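To start, the structure itself, in structure tokens.
Apart from one protein chain that is not included, each protein chain of the complex appears where it belongs.
Naming follows writing order (A, B and C), and every chain is counted from residue 1.
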Amino acid sequence: MWHGRFSTPTADLLLRYSESISFDWRLWRHDIEGSIAHSAALEAAGLITHAEREQIVAGLREIGAEIEAGKFEFKVELEDIHMNIERELTRRIGDAGAKLHTARSRNDQVALDLRLFLRAECDAISVLVRDLQRSLVTLGDANRSVIIPGYTHLQRAQPVFFAHHLLAYVEMLDRDAGRIADARKRLNVLPLGSGAIAGSTIVLDRELVARLLDFPAVTQNSMDAVSDRDFAVEVLAALALIAVHLSRLSEDVILWCSAEFGFVTLSDAYTTGSSLMPQKKNPDAAELTRGKAGRVVGAVVSLLTTLKGLPLTYNRDMQEDKEPVFNAVDTVKAMLEVIAGMLREARVNAAACAAAVSDPMLLATDLADYLVRRGVPFRQAHEHVGRAVALCAEHLCSLPEIALPDYQAISPAFAADLYEVFDLSRAMSARKAIGAPSPENIAAQLTRWRTLLGAA
Amino acid sequence: MWHGRFSTPTADLLLRYSESISFDWRLWRHDIEGSIAHSAALEAAGLITHAEREQIVAGLREIGAEIEAGKFEFKVELEDIHMNIERELTRRIGDAGAKLHTARSRNDQVALDLRLFLRAECDAISVLVRDLQRSLVTLGDANRSVIIPGYTHLQRAQPVFFAHHLLAYVEMLDRDAGRIADARKRLNVLPLGSGAIAGSTIVLDRELVARLLDFPAVTQNSMDAVSDRDFAVEVLAALALIAVHLSRLSEDVILWCSAEFGFVTLSDAYTTGSSLMPQKKNPDAAELTRGKAGRVVGAVVSLLTTLKGLPLTYNRDMQEDKEPVFNAVDTVKAMLEVIAGMLREARVNAAACAAAVSDPMLLATDLADYLVRRGVPFRQAHEHVGRAVALCAEHLCSLPEIALPDYQAISPAFAADLYEVFDLSRAMSARKAIGAPSPENIAAQLTRWRTLLGAA
Amino acid sequence: MWHGRFSTPTADLLLRYSESISFDWRLWRHDIEGSIAHSAALEAAGLITHAEREQIVAGLREIGAEIEAGKFEFKVELEDIHMNIERELTRRIGDAGAKLHTARSRNDQVALDLRLFLRAECDAISVLVRDLQRSLVTLGDANRSVIIPGYTHLQRAQPVFFAHHLLAYVEMLDRDAGRIADARKRLNVLPLGSGAIAGSTIVLDRELVARLLDFPAVTQNSMDAVSDRDFAVEVLAALALIAVHLSRLSEDVILWCSAEFGFVTLSDAYTTGSSLMPQKKNPDAAELTRGKAGRVVGAVVSLLTTLKGLPLTYNRDMQEDKEPVFNAVDTVKAMLEVIAGMLREARVNAAACAAAVSDPMLLATDLADYLVRRGVPFRQAHEHVGRAVALCAEHLCSLPEIALPDYQAISPAFAADLYEVFDLSRAMSARKAIGAPSPENIAAQLTRWRTLLGAA
Partner (left out) sequence: MWHGRFSTPTADLLLRYSESISFDWRLWRHDIEGSIAHSAALEAAGLITHAEREQIVAGLREIGAEIEAGKFEFKVELEDIHMNIERELTRRIGDAGAKLHTARSRNDQVALDLRLFLRAECDAISVLVRDLQRSLVTLGDANRSVIIPGYTHLQRAQPVFFAHHLLAYVEMLDRDAGRIADARKRLNVLPLGSGAIAGSTIVLDRELVARLLDFPAVTQNSMDAVSDRDFAVEVLAALALIAVHLSRLSEDVILWCSAEFGFVTLSDAYTTGSSLMPQKKNPDAAELTRGKAGRVVGAVVSLLTTLKGLPLTYNRDMQEDKEPVFNAVDTVKAMLEVIAGMLREARVNAAACAAAVSDPMLLATDLADYLVRRGVPFRQAHEHVGRAVALCAEHLCSLPEIALPDYQAISPAFAADLYEVFDLSRAMSARKAIGAPSPENIAAQLTRWRTLLGAA
């Protein structure tokens, strides 16, 4: 297809090294879709007849059907998906096929295919993000009265509703969906018609092609269009952040499933055992998800490093874009799906949660707030309660067990009603500010998200 | 400030390890701004009097003025910018200062400060992106008749206007500006009022604070608000892509400045010499810019790796967010500024460009297009011209030097008018499709960008 | 120093962008050391007199003393440490100073300085690695009878000595020391004398210089010598792995310090409190260490990405080597020191450990081994014990609580002596293979390491 000027054939070694058909065959649907639209422009420009266009479209559809059915034989010596399809088309329909590549290069063709692929995947990922949000909301809703210790530094900090903890991830995923939507918006521009680098002396109607392929805009600079992989980097960066979010959620789940925390039990269906230790039931879904974050971060690095320092325009280095993109897309989709499934079958151990949250130290800050309400500047209130905590450590007791006189020895601002602070239910109700975990806020947030997500 | 429950002081080793004042002092302006707004909410909630608030505001402004003047002494034992300012405020104004930290934690405070910092930096970076676009447009405009070889695979491909090459970067930078704007939009949400993790039993008006700090929205989940560094990752990812774009532009400039290409001469002001070799004039600005892309990619990796696998909510690991953010922001700003400056003083060598672009091989595709217009299917036309190229290689001649009969021996579709193809001016004019480098398109693009950018 | 051919001065913008004195001043000691050795070669070649050499050496020593005392003023317009020192030397001693740069370039000079720096730092890091190993051994030794659950998948797996867990890190650190030693060996080669790229027409005795600077070898290719940053990458990669090891140890410590695990209490000196929550005592040293792993991984990426695709030989991009190297070296040294300090003051909670390890599920595998010893193929033994575990889950009991007939209903191979399996002390003693945690093995390992490390 390009050997006119060459006298010796490509070395086998190079052929195997440079072929991309072993992975870019995945783009077949988009490649065909793009060629069908391109043929419309060729017809409109009078470069092919209507009959030729019909031959092309029918031939491509036939090839597409065979690929879908697993009956199409891809050939490594044809290098990539573009040549595999074009060559087979020409074998079937003759000259009309040989005309298809007019005013087109693989450079703009692959840019098109990859954009079409990522546009579809952005949509698929958004659906999965929403599904996972739904799982989180449902699990939170089903356990809406469960309170657990909230942790900072993995030390017990303050009590929070279990649902509040889950809703934090719903917020993160919402930003993820926003980033995916923004990336989709920016990649939704037609590059086809840019040729190899400088368009063509044969002028096609790019806006017609854009309309057919549902692109709201066309690229404005042919050199940029064939050099640009921004859209892939941007999607990968958004995926890396999703992966990091899921790694954090996984860490939480792994902790909760430990014998020591015991807040959550995963179903047998979402855990695995040990080949050696008969008692083991391991949260593999969560561990693998945490681990796979490394892979997605690696994918961003791969592509950024590959692109770094490349002169304009297309360089073959850029063929290295597809594998990290495919890998990261597949990985993140699976991560989202598995975590959603795992959560749907998870069981919350209310008793273990209740035991953990009964730790009165979780309300030490509330005690400081009590002093503030009685006029003590916060910084001193903090210091006073800190001294009460030290007393507990010394006497191996808990804050409600310190006697009033001992409190008053620390600060005269303490009064008998201080012990009311340790009423957990009251403590939760007091957290009314926007974003804080009062029962009313949690209920409202669950409702808001159920509505937004259309959860049953 | 938190030693109430502690009996021994912090080890010096840990103090030096954990302090952040040596780098987070940069946030002072935002920290003060945030505290002033927070004090408004404290007053509104009746937790401080109006007079106390005035003391706080005046005290903070005084401290701010001293920091700005370089007269404020930061103390490592006060750990961070928040405590350095709060402690000094309390030293100056007493109890009112000790009340400032009511219903606030350093967790939501630092989240606020970093968002304010990045919001301002996003704006500053956008300005610099536009400045660089302006430099590119101006340089292109000043050399709008210069044609150079366009390269793919660093092999001469097709002729393009020098301005077209520069405009490719203008397009890239436009997407960069879009990403920065989207990141800014997503980070522009008030986290303050989330407390350490679970809000507070002391309820403040967060929307008042948001209005004062010009945030259009407030965070809806306190646990998310103190755990979230998405905004930093998103900005870093956008910066990494800017850095990669600039590394590519730098590579082009380095090539153009080589003795072998010779298309561009940089000014003495933007080059440096060698300590050993007296003749050297090196494009250091471009090389450093290309090199600094590594640093910015490293910054994204640092933060993603740090965040990976952290359980909710705040963990001290997250203090590691600031240095990569500061470093990447400073680096990318300097890169943008230096490249813009370098281009403003660059000189295009029209003669060298003309010599390079006179290579008729650059029009081999046009010759194939010629055959297409005479009815030859493109794939065969490509093959025919490929054979003509092989003939050139064999006879060490150029395409226009092949005699007509030799062309016709390859394909009877060649006719005497084939030689018109090698008229460069005609060849450029033919590239009329959207995005292609016809003179009219280039002029239109230069005008479009001059207008959008408000360049003189 | 290189402006002979330049007519306009360097732009301020470029000067600030390209200067390295703000960070490479750290190399002053090595730069002086290298120049003193170089001057010996100049004298040996007759290029300077003995008196001139004495002037140079005295001048450099004087400058060194001033830098050390903080009295030397570095100038940005002199760009880097090399020029700052050379220029000042010449200002002081005149012509002899102006002769120093004969047959030398900053390219080979900086390669030398950075190697000298890293050679010294490799030694310093090795000492710190050994110190941390010593802390681990000491802590293990002091708690040598403490048994804890060993975890896989953060699920309780089998009992191990606490010391065994710590000794796992001693092994990791030993490999780290090995990698540092190998990197040191490979970087310990003199590059000076390679000039800018092609040596010099003035021939110096490089082996003399190597002897003076204690290098066992000299580089054999001048182009490689000035292009090579392998040694920096190799050290960074070794540091990244140290950092990852410490992040894992930190994670373990953070878990152990949680209320839920409670195996370890850190001293007040190595923890910090909360600005808001008076009860908090956070393992910040461990968290920061875990977080800093991201920074060191980022440093490797930065340098690899910077070097990727650079043509030979020296390119200014390579100036970007120093900051990641300095940052990673400082970071890892601090990490090692802080973790060693933290462990030296950590206290093991024997009761909490004993409670956790009393879980009989930890010996489920031993029960399967019991069946194996009674002739049951392991895969069936595993299945049988698995069924006993399921029985426990159903009846909410523990393995020793299942009655013999119930065991025998699962497999007739169970006999009355099965309950002896649950004797923890016996279970530990049985783990005698090399590397397994029998008390004898642990004692032997502690002794081995104490001897190797020279710990008291």
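Following the convention adopted for this analysis, a residue touches a chain if its C-beta (ideal position, glycine included) is under 8 Å from a C-beta of that chain, and two chains touch if they have at least 3 such contacts.
Predicted model only: the values in this text are computed from it and were never measured.
Colleague: What are the shown chains that the left-out chain touches?
Modeller: A, B, C
Colleague: Which of these, A:Gly97, A:Pro149, A:Gly178 or A:Pro324, touches the one chain of the complex that we don't see?
Modeller: A:Pro324
Colleague: For the chain not shown, which residue from C:Thr10, C:Asn84, C:Asn107 or C:Asn143 touches it across the whole complex?
Modeller: Within the whole complex, the residue contacting the unshown chain is C:Asn107.
Colleague: What chain A residues would touch the chain not displayed?
Modeller: The list for chain A reads 1-11, 13-14, 16-18, 79, 82-83, 101, 104-107, 195-196, 267-282, 284-285, 287-288, 290-295, 297-308, 315-320, 323-324, 334, 337-338, 341-342, 345.
Colleague: Mind pulling the chain C residues that touch the left-out chain?
Modeller: With respect to the unshown chain, the touching residues of chain C are 1-7, 47, 86, 90, 95-103, 107, 150-154, 157-160, 164-165, 167-172, 175, 178-179, 182, 186, 193-204, 206-207, 218-228, 230, 233-234, 237, 240-241, 244, 247-248, 250-252, 255, 290, 293-294, 297, 300-301, 304-305, 307-316, 365-366, 369, 372-373, 377-380, 382-387, 389-390, 393, 427, 430-437, 445.
Colleague: I need the residue numbers on chain B that touch the omitted chain, in ascending order.
Modeller: 149, 151-158, 254-255, 257-261, 273-284, 287, 301, 304-305, 308-310, 356, 359, 361-362, 364-365, 367-368, 382-383, 385-386, 388-389, 399
By definition in this document, only the chains that are shown with their structure count from here on.
Colleague: Classify the inter-chain contact topology: is it line, ring, star, complete, or other?
Modeller: Topology of touching chains reads as complete, every chain touching all others.
Colleague: Compare the two sides of the chain A and chain C interface and say whether they are made mostly of the same residue numbers, over half shared, or of different ones.
Modeller: same
Colleague: Quick one: report the Å distance separating chain A from chain B, using the average Cα coordinate of each chain.
Modeller: The mean C-alpha positions of chain A and chain B differ by 23 Å.
Colleague: Nearest whole angstrom, what separates the Cα centre of chain A from the Cα centre of chain C?
Modeller: 33
Colleague: Please output the residue numbers of chain B that touch at least 2 other chains, ranges allowed.
Modeller: 1-7, 101, 107, 195-196, 290, 293-294, 297, 300-301, 304-305, 307-308, 315-316
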